[in-house]
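To start, the structure under review is shown below, and the notes come after it.
Apart from one protein chain that is not included, each protein chain of the complex appears where it belongs.
Labels A and B are assigned to the chains in the order they are written; within every chain, residues are numbered from 1.
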Amino acid sequence: MKSDGRKPHTSVYVPEKISTKKKIHDFFVYFRQHPTMYLMLVPGLFFLFVYKFMPLYGILTAFKKYNIFLGKNPLDAVAKSPWVGMANFNRLFNSPYFWKVLANTLIINGLKIAWLFPLPIICAILLNEIRRKTFKKFAQTAIYIPYFFSWVVIFGIFYSLFGSYGVVNSAVKALGGERISFFTDTHVFRSVLVFTEGWKEIGYNTVIYLAAITGIDLTLYEAARVDGANIWQQIWHVTLPGLLPTIILMLILKVGYILDTGFEQVLVFYNPAVYEVADIIQTYVYRLGMGQMDFSLSTALGLFNSVIAFILIVGANTISRKTLSRSIW
Amino acid sequence: MSKEKQKAKESVLASEKFFRGIAYVFMTILSLMAILPCLHVISKAVSTGENVISGNVLFWPRGFQLEAISYVLKETEFFNALKNSLIVTICGTAIAVFTTITTAYPLSKSSFKGHKVITMFYVISMVFYGGMVPAYMVVRTLGILDTYAACILPFAIVPFNMFVMKSYFEGLPESIEESARMDGAGDIKILTAIVVPMSKPVIATITLLYAITYWNNYFHVTMYTKSASMRTLQVYLYNVIYNSQTFAENTLNGLTININSEGILAAAVTMSLVPIVALYPFVSRYFIQGITIGSVKG
Partner (left out) sequence: MKKRRISVLMAAVLIVSTMVSGCGGASSATTAAASKAAAAATTKAATAAAGAATTKAAAAATTAKAAAAKTNVAAPKGPGKVQLKRLGYNVAFDPNKDIMASVIKEKTGYDVQYFTLPAQNSDEKLAMEVAGGGDYDVVQCSVNQFQTLKSQGALMPLNDLLDAYGKDVKSGVSEDSWRACSDENGTIYGIPYKYPHPQEVAAFMVCRLDLMKAAGITKVPTTIDEFYNDLVALKKFYGDKYIILSGPFRAASEGNENWVFPKTIASAFGIYNDWMVDKDGKVYYMTESPNFQKMIDFLSKCSKEGLLDPDWAVNTTDTVNEKFSGGKSIIACSNRAGVSSTTPAIIKNLGIGYDDLGYIAALSGSDGTCTYMRTEAINQVTVILKSCKNASDAINWINLKQQNQLFINIGVEGTHFTYDKDHKISPINPIFAQERGNSYWYIDSTNEKEYAEEWPSRVRKSDAQWAAFQVTTLDVNKNTPKIFVNNDFAFKPSSENYSTYNTSLFKSLNDYILQVLAGTKTINDLDAFKKEWANAGGEKVRTELQTWYTSFYKNKK
């Protein structure tokens, strides 16, 4: 029994030397005993199948030159479009800018993870210690609201504040400094991306951790305090272990999506002056395919991102399973 | 109490007090940083037109007026879009939370045969995406284009949320369930009578996550609807932004110049925040109280 009162997670891999025949037999035994458990899965599987699995047929278009007008309808068009093998992928990989935008994607998302991953955890722990309910509610709501602004609106707000002739720069000028071009200076721009993403998303992520914290048994804290643990030790021995499953889940997923996020933000914020540091794969492909209605190219990029994400998630989960005996599945 | 224990208890309390102080300071700073830019938008919504378009409005209204807000509420399809957003969000969240709970529970039981395979399905669906055209065709084939169902379907189950809930269920002690099972309770009874009441925090979280996802969704709504009467709030806001030039040129020309397209946008954004700010405190109380699992024992 671990110190936080929870059982060790039982998804530890134990090689099964049971014969297939027995496995099937076990399955039917269990099924007869717990039919309602399988019934419970039906709604989720229904939506999954209809909305996620049926459209997967469209992934074929990544290997074809897809013309939506062929055949009787777009689905028929998938079958009728000609195969081009890896041509779409080659167009992407052989482009002179591919490595640059790949590097940008990894760097920007890596910076975001490094800076913005610990913050919601810290916020949740801090918020949890606050006793005054009104302040707690106020703070939670306050950090939460930015999530509801769309990136277009956020850009408008931050440009008024941080533009070359905006509020911040007027203050800088008044104090005798030089104007900082937050939006066109390649040295500063990535920080702008990280900062605005933090502004938007910290509240959202804090909520998730906060819920996990409130699920921790309060008697554990009492026991720790009786043992003379001060607040730092309580956090280290009770709170963090209690948060660990959630933290691992979030970290695995964030790493898994490292190639696949931030498109909308970058598209709204970037401009040609900062392409060098801020052009990511998806914005680059977006410009490549502009006006061409090239579904194949975007599907190819999506497939590339999905495969990488899948490998990363499985890999991270395996590491987690081997070192911390925790696994998402 | 012995002197040692007294000293230990004092140091515990002192450290907690210190920490609490840090917490208040840190969260105050963070809250202000979060709110100030929002104040900028709200101020623009209630300032006179010429101040807005000249960029004179910072964090407080200049020349307070409510014309932009009343324009948004009266003349535009704000309320219709709000109605659509509310319907999609409430119905969608209800369906999604129900589906997530019923999916996460069996999958969280290691004794459940087949849970590895099915979980794998969800992982795959989380990562792989077939493209917007096939998804559109599925929606079309189901005959639900231009309906609320089409706006609800994409998020009826979000694998990430399901994993969060599954992870929470796995952390619940099995002893209670086992004693209920020995008393002869069936699976559904255990789920509804025991697991769900114990899982209030995570259910509240998931409800919130789904509600936000549905509320914020723009892309799917535009792909699957074509009538202007089906637009949700986000679509409406986007259209206002996107069309601000033609709007200014064609629609506002006959009216007073106390409002302009920027002010109208700020008013629309502000109005769209009202439901959220009103709702959040109700939901957040689940995160404020802790629960004692220990008390549910026995």
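Convention: a contact is a pair of C-beta atoms (placed from the backbone, for glycine too) under 8 Å apart; a residue touches a chain by one contact, two chains touch by 3 or more.
All values derive from a computational prediction rather than experimental measurement.
Asker: Where the complex has a chain not shown, which of A:Phe31, A:Phe93, A:Tyr165 or A:Trp232 is the residue touching it?
Answerer: Answer from the full complex: A:Tyr165 touches the omitted chain.
Asker: Given the contact definition stated above, which residue among B:Gln65, B:Ser199, B:Asn239 or B:Ser272 touches the chain not shown here?
Answerer: Candidates B:Gln65, B:Ser199, B:Asn239 or B:Ser272; residue touching the omitted chain: B:Asn239.
Asker: Taking the entire complex into account, which one of B:Leu66, B:Ala228 or B:Val274 touches the absent chain?
Answerer: The one listed residue touching the chain not shown is B:Ala228.
Asker: From the listed residues B:Ile152, B:Met165 or B:Leu233, report the one that touches the chain absent from this view.
Answerer: Considering all chains, including the one not shown, the answer is B:Ile152.
Asker: Please output the residues of chain B touching the missing chain, sorted low to high.
Answerer: Contact residues on chain B toward the absent chain are 49-51, 53-56, 76-77, 80, 87, 90-92, 94-95, 98, 132-133, 136-137, 140-150, 152, 192, 197, 222-223, 225-231, 235-236, 238-240, 242-255, 257, 260-262.
Asker: To test your reading of the contact rule: which positions on chain A touch the chain that is missing from view?
Answerer: 42-43, 46, 49-50, 67-69, 72-77, 96, 156, 159-160, 163-165, 173, 179, 181, 183-184, 186, 271-276, 287-293, 295
Here, only the chains that are shown with their structure count from here on.
Asker: Report, in whole Å, the distance between the mean C-alpha point of chain A and the mean C-alpha point of chain B.
Answerer: Measuring from centre to centre gives 16 Å for this pair.
Asker: In their shared complex, at which residues does chain A touch chain B?
Answerer: 5-7, 9-11, 26-27, 30-31, 34, 36-38, 40-41, 43-45, 47-48, 50-59, 61, 66, 68, 73-75, 78, 122-123, 126-127, 129-131, 133, 135-150, 152-154, 157-158, 160-161, 167, 199, 202-204, 207-208, 210-212, 214-219, 225, 228-232, 245-246, 249, 253, 256, 295, 298-299, 302-303, 306, 309-310, 313-314, 328-329
Asker: Considering only the defined contacts, which chain B positions touch chain A in the complex?
Answerer: Checking each residue of chain B against chain A gives 5, 8-9, 11-12, 14-16, 18-20, 22-24, 26-28, 30-35, 37-38, 40-41, 55, 58, 98-100, 102-103, 105-107, 109-114, 116, 118-125, 127-138, 142, 153-154, 156-157, 160, 162-164, 167-168, 170-171, 173-174, 186-188, 191, 199, 201-202, 204-205, 208-209, 212, 215-216, 218, 234, 237-238, 241, 265, 269, 272-273, 276-277, 280-281, 284-294.
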